[in-house]
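Here the complex is missing one protein chain, while the rest keep their positions.
Up next is subunit A:
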Amino acid sequence: MEVTMDPLFLALSYFRRRRLQQCSDICTKILQDSPYDQAAWSLKTRALTEMVYIDEIEVDQEGIAEMMLDESSIAQVARPGTSLRLPGTSQGGGPTPAVRPLTQSGRPITGFVRPSTQSGRPGTMEQAIKTPRTASTARPVTSASGRFIRLGTASMLTNPEGPYINLSRLNLAKYSQKPHLSRTLFEYIFHHENDVKNALDLAAQATEHAQFKDWWWKVQLGKCYYRLGLYRESEKQFRSALNHKEVVDTYLYLAKVYQRLDQPITALNLFKQGLDHFPGEVTLLTGIARIHEEMNNISSATEYYKDVLKQDNTHVEAIACIGSNHFYTDQPEIALRFYRRLLQMGVYNCQLYNNLGLCCFYAQQYDMTLSSFERAQALVANDQEQADVWYNIGHVAVGIAELTLAYQCFKLALAFNNDHAEAYNNLAVLELRKGRIEQSKAFLQTAASLAPHMYEPHFNLSILSEKIGDLQSSYTAAQKSEDSFPEHVDTQQLLKQLRQHFAEL
């Protein structure tokens, strides 16, 4: 006779081995036989939650509505160095846009992207709406209607019998009395169903049941308030949770609230408080480094990333950020060592090989350059990445004076991503070398309209217009270039020249 394992035990074992689908299937069978089996019910809830679980600390998406109709900020015009919204206030002596490309929000590009850094905060409503809506930068109108809802509905769609737990028929008051069920239920509602209002109800009743003494429920309440955009309420909950018990996560959540409220200094102080209780905690150190980086204070960000590496020498984010910083401060050979370290650690993707290729080229290790780019090409996941890799190969081609190859590369970049403003600009420069003025001008105008934050297309357009004698357009273009990069010497000179010209008329 065959001995079968106890199904619940098997399900638990599957859960531990993260075979979540199998675990959930077994639980479904158990529940069909005995619908009131609380253990199986709870386990299935956990399995379903784990399938779609994402770290709440990392998740941060701002919709247009949150950004533009934001009333929680204290000062509309903040003093320099106290706000995350003024990317231009660099005090750290970081690299200028002349050597380091900018993101759309006018911040230097970093070595690492997280959900919250994907696209920065545009300055005006017009810019927010004009931001190109490609697949990777599509911004939800409000964050509540963004990715979360899409994920939530999708998880329901895949289940032909409808949702596993019918929230509207659930007696939340009953469940909140049962501590062993309420927590898994809460996580299910919060992560799987994305029904923040019901989750908040449950958390409120449960914390009442625990006589307001359970820090866990307070943190959950804070998370719910945060998702609903009630930042001050969530701050209160997190503070109160910290009074009960010092937990690293709570510090991180609270810092996230302050960042959303645009109070980076408060967040920094909080992280330092956290470090007093948990010395050398990597996540807190990373938090400090990220804030410095977002405030354009690259050199102190790098210092903190180095501290992170002292604690955890396999921290991908820290290595990538230090590496990119070295690359853009003219030390590609050191950057190469950092990226090579990542490769040794087992990171294996298109971005890394692309960066290795660039570092190799600028560190004069020509033998490795093209093979790295070949690997990058083989590993691309989407058209945007493909375009970026071609764009960088184009740079290598420019570097070895293979202008035909460069031309083809930039064209290919545009074929894969029609919104690639940098490629348009570089193509325009090459076109002008060939003497095709009209073509070059058209490319520059396209680049300028696609990426108004870059100074290069404006500046190039200004030079081009000046050469063909169209001084007025040259002047307006130069002014735009000055707006996006005030310290650029060549723009200043050009403007001075033009003003002199106009004065003589």
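We take it that a contact is a pair of C-beta atoms (placed from the backbone, for glycine too) under 8 Å apart; a residue touches a chain by one contact, two chains touch by 3 or more; residues count from 1.
Methods note: contacts and distances are computed from a predicted model.
Colleague: If you had to name the missing chain as UniProt does, which of "Autophagy-related protein 13 N-terminal domain-containing protein", "tRNA (adenine(58)-N(1))-methyltransferase", "BBSome-interacting protein 1" or "DNA replication complex GINS protein PSF2" would it be?
Modeller: "BBSome-interacting protein 1"
Colleague: Considering the whole complex, which of A:320, A:360 or A:448 touches the chain not shown?
Modeller: Among A:320, A:360 or A:448, only A:320 touches the chain that is not shown.
Colleague: Which residue, A:247, A:261 or A:352, contacts the hidden chain when the whole complex is considered?
Modeller: Only one of A:247, A:261 or A:352 touches the chain omitted from view, namely A:352.
Colleague: Of the residues in subunit A, which ones touch the absent chain?
Modeller: That gives, for subunit A, the contact residues 52, 54-55, 58-59, 98-101, 109-115, 118, 147, 150-151, 154-155, 157-158, 316-317, 320, 324, 327-328, 342, 347, 349-352, 354-355, 358, 362, 385, 388-389, 391-392, 395, 398, 421-423, 425-426, 428-429, 432, 454, 456, 459-460, 463-464, 490, 493-494.
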